[in-house]
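One protein chain is absent from this view; the other protein chains keep their places.
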Amino acid sequence: MASAKGNGVALVKNIIKFVGEGGGFDKLLEKVKVVSAGEGRCLVEMVVEERHLNKGGTLHGGFTATLIDSISTFALMTRGGGAPGVSVNMNINYLKPATEGEEILIDAQTKRAGRTLAFLEVDITKKNSGELVATGSHVKFIG
Amino acid sequence: MASAKGNGVALVKNIIKFVGEGGGFDKLLEKVKVVSAGEGRCLVEMVVEERHLNKGGTLHGGFTATLIDSISTFALMTRGGGAPGVSVNMNINYLKPATEGEEILIDAQTKRAGRTLAFLEVDITKKNSGELVATGSHVKFIG
Amino acid sequence: MASAKGNGVALVKNIIKFVGEGGGFDKLLEKVKVVSAGEGRCLVEMVVEERHLNKGGTLHGGFTATLIDSISTFALMTRGGGAPGVSVNMNINYLKPATEGEEILIDAQTKRAGRTLAFLEVDITKKNSGELVATGSHVKFIG
Partner (left out) sequence: MASAKGNGVALVKNIIKFVGEGGGFDKLLEKVKVVSAGEGRCLVEMVVEERHLNKGGTLHGGFTATLIDSISTFALMTRGGGAPGVSVNMNINYLKPATEGEEILIDAQTKRAGRTLAFLEVDITKKNSGELVATGSHVKFIG
């Protein structure tokens, strides 16, 4: 639904603003641009910058994990209710490196949200080629 | 061996200094204190600060993942040769939250390093109580 | 391409016959029915039987893992070359139980196969409702 999607974008923009305030770790997400959001899904894009890199010059595995953690949480929060839940497990596969200046898409989906647990999955791809950079799953306790 | 361990500490201190220079993601590790290192193992400690937190006031799952990624890589690098390898898979279980001001220990071990793959495991515990905050595994390609 | 898909089905049927011979563990897959296969993908279906259950009367987590392991390996083998590779990591999320008599679909895809590593992902769903039973990722060494 177009309006719901629009509301989802506004909601996630507000979440990113909120979690980035103060001096917490999510400040790292301030340059993420929300493409679409709503109904348990959240798609954002960003440009890989120097501060996201490891010393080998590619996207740091810890930052990749941070994107999977946070963007999947935003996806979950679009379902209504809005509680972020608490992480139980996160699993990440690293398929291909991304380098400085590359645009990446982070696409997070809620696969299931029951009474106590939510299962989320994330694909990170290169915007130009569509190649997968990383895939991840994230289980959250929402009881 | 005491001297080897001492050498390991100096080595990891140099690695942390090196990876934190420039403006990459590992700058986040600058306040990590190396307790012991050598022979495929690396034990560090740090104090949880505001900038490591999620909006719920606990250690951010993405920062936890960053610690598991980076400290296990340092453990691997103490084995000689020194190459950091490339991440293939990382899995993290979140057992208990840690809050601002708490001291945590990050203990990374090389479980196996073959010709092409290294398997690393990490326990993050509260220094005072010994309680597990998170456990993780990290598979790296080192071929 | 219809003919390639057809060849894929014949190929996977032969693989299932081959791996089930002798007395190995893959004998458990003998009743799996190949729906489509080819180009790195393999879709099979089966009926949950008593011998696949845990004592709680639902699909056993170990059998779920076996399906993810084996069917993703067959998907990989449809890419040509045909080597099954060696497992490095497998991760499974259990979303919903399946019970005796239910038909399930196991859909395995090759997300990337490079020179040394292959990344595979699997969805197990209920045929009637489309609900996810489990999702899994499987990393194999193919170097």
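Annotations for the structure displayed:
All chains are identified by letter, namely A, B and C, in their written order; residue positions are counted from 1 within each chain.
Simple rule for what comes next: contacts are C-beta pairs under 8 Å (C-beta built on N, C-alpha and C of every residue); 3 or more make two chains touch, one makes a residue touch a chain.
These numbers were taken from a predicted model, which means no experiment stands behind them.
In the full assembly, the chain not pictured is in contact with A, B, C, by the touch criterion defined above. Considering C:78, C:93, C:110 or C:125, the position touching the chain not shown turns out to be C:93 (whole complex). Mapped onto chain B, contacts with the missing chain fall at residues 89, 91, 93, 95-96, 111-112, 119, 121, 132, 135, 137, 139.
Residue positions on chain A in contact with the hidden chain: 88-89, 91, 116-117, 139, 141, 143, in rising order. In the full complex, the hidden chain is touched by chain C at residues 18-19, 22-28, 50-56, 60-63, 65-70, 84, 86-94, 97.
The rule we apply is simple: only the chains that are shown with their structure count from here on.
Note on chain A versus chain C: their Cα superposition corresponds to a rotation of 180 degrees, in steps of 5. A straight line joining the Cα centres of chain A and chain B is 23 Å long.
Each chain gets a centre from the mean of its Cα atoms; for chain A and chain C, those two points are 28 Å apart. Per-chain Cα centroids separate chain B from chain C by 35 Å.
Of all residues in chain C, those touching 2 or more other chains are 89, 91, 139, listed in ascending order.
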